[in-house]
Every structure is written in C-alpha cells, then in structure tokens.
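Missing here: one protein chain of the complex. Every other protein chain is in place.
Presenting subunit A:
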Amino acid sequence: MTAPSDVPGSAVHAEPEAVTVGMGTTIQGRSLGAIAWRRLRRDRVALGGAAVIVLLVLVAIFAPLIVALLGHPPLDFHYEKIDPDLQVANGPFGGISHDFLFGVEPVNGRDIFSRVVYGSRISLLIAFLATLLAVLIGAVLGVVAGYFGGWVDTLISRTMDVFLAFPILLFALALAGIIPDKAFGLEGDALRIALIVVIIGFSSWPYIGRIIRGQTLSLREREFVDAARSLGARSPRILFTEMMPNLVAPILVYATLLIPTNILFEAALSFLGVGIRPPTPSWGGMLSDATHWFQIAPNFMLFPGLAIFVTVLAFNLFGDGLRDALDPRSR
C-alpha cells in the first residue's frame, strides 16, 4: 500500500519551512522565563528551599501575632523561671515547656522563642535591604563598565578591587564606635539597621558588579546588539531594552545567593557587638550572649544558631535551583 500523500510532485511540499498553523488560533510563545519556571517547579530541593523562605518571611511579617499566640513579649523578664543560685532556667532542657517553646534565657528569663521569631525580622530585613543596595550599585556599575569599556571600565573595575581589598569588618567595628546614637535624622534601631545595610551593601556590590560586567562584555559582542545599533538605537535603549532582559537571570541568581551571605554578615556584626544593640533581639546578638552559657544552657545557643543555619541553607538551595533553572548549561 502506498500512502497517497507520498505522490511525487505533490503540492504539499511547496513550503518546507513556512509552518502553517491551522484554525488561525493565536499561539503564545513560551518565553525563556516560562521555561525556567517549569524547570524550577520540577526541582524539589529548590522548592523546599523556597517553601522555607516563604515561611520565614511570613514569620517575620506576622511576628507580633505569632508571639501573642505562642510566646511572651520578647523584652519581658521572667525571673520566676530562673534558679536564683545558678542563674539558669528551672527544670530540664533550659526551661523548655509548652509555655516557653524554646526555653528561657539565663539570668533574666526572656522567652527564646519570641526572641528568635523577632530576630528573623532584623536578619531578613537587613539581608534583603543590603542585597538590594548591592544589586543596585553592582548591576548599574557592572553594566556601565562592561558596555562602555575603556577608561570607564578601568575606573570601575579598579574601584571594585579597592572595595574587595577593603578590611570591611575592621571598618565596621571602627564606624560603629564613632557613630553617635542619633545621626542622619535616624536614631535607635533604625539608625543601626541603616548603618549595617550600608556597610554590607557597599562591601558586597563588587561581587555582583564583576559578574554583571562579564555578562555584559559577552552580550555586547552578540549580533543583536549590532542589529539594534544598525537600526539607529541609542545606548540607553540598547542597555535597557536589549541587554537588561538578558541580565535579569544572573542578577536574580546572584542576589538570591548573596542574601544568605549577608545574613551571616549581619549575624557576625551583631555577634561582635556592632550590629543591632540589645535589648532588640537579633540572631547574632543572641549567639554572642549564649557563648557564656552554652555548657549549662545549650538551648540558648541552639535555637538562634538553628535559625541562622536553616535560613542560610534555604536561600542557598533555592539560589542553586534558580541558577540551574535559568541556565541549564551551568549544571
């Protein structure tokens, strides 16, 4: 039997490349973003990380509600829970009970659960804002350096080198010492948060900047940039319409991977006493306080430490998954 469509010279073969679409339906193409999203949805580890991140953000937003339901105000002392001789909690496991889910702090008996919950606000807020600042500076300067090249590139690249070589921790320690309690129209926690955001943001932008500069350098050589130029496009259009959409993926990935680094940085600053001032709870500050007690009250160190660990791990897993989804070649 011969298939009737195989008749030689059949007019069916007239258009080998012109794909005819039946019924005149409008076809919505799948963008690279949509494809990446499908890939991400299949990555269970990354989805797990994303779920934890969402949970953490919800905890930070609804901290007062959660504490009202499950804990005690984070600044309230509970001397009745403290053994007056040993200065640690009454009972086993650092005072963990249905009333105090993570136990109480030694000496003053503050609710560790409430303080960890409230600490997430400081950690996430500072990490997000500092990353935003770093991405803004890094992406703009990286694109400018990569696109314009020449002395602009030299100037920006050397500036990045200077920032990377800068002893930022020592600088932070020194700065924290000389900044008064009121400055720039801010005071208290707001001033400390702004200070830490600026310190972390300014120290981490070169990481993003270098990556974006490299990506821009390779994009600039692509012919679609020449095509836009030969159509008469000006530099701003080429930068923002042609190149930026191609830079969103790396920016997103490295921002996600920068957040956990910044969380750790904030914890380190608070641990060293130059971050958020007590009594405002922060994970790093709690760890710092707990160092004197970890042998007899390990729960004081365990829970803020776990919080940092889980947060950093979640962001890293999600960031890795995001990178795989957006750029399958990097796997």
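Just so we're on the same page, contacts are C-beta pairs under 8 Å (C-beta built on N, C-alpha and C of every residue); 3 or more make two chains touch, one makes a residue touch a chain; residues count from 1.
The rule is short, and it goes like this: contacts and distances are computed from a predicted model.
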Name per UniProt, for the chain absent here [options: "STAS domain-containing protein", "Dipeptide ABC transporter ATP-binding protein", "Response regulator" or "Methylmalonyl-CoA epimerase"]: "Dipeptide ABC transporter ATP-binding protein"
Contact residue for the chain not shown (choose from A:L101, A:V152 or A:A233): A:A233
Footprint left on subunit A by the chain that the document does not show: 14-21, 24-32, 222-224, 226-234, 237, 242, 245-246, 248
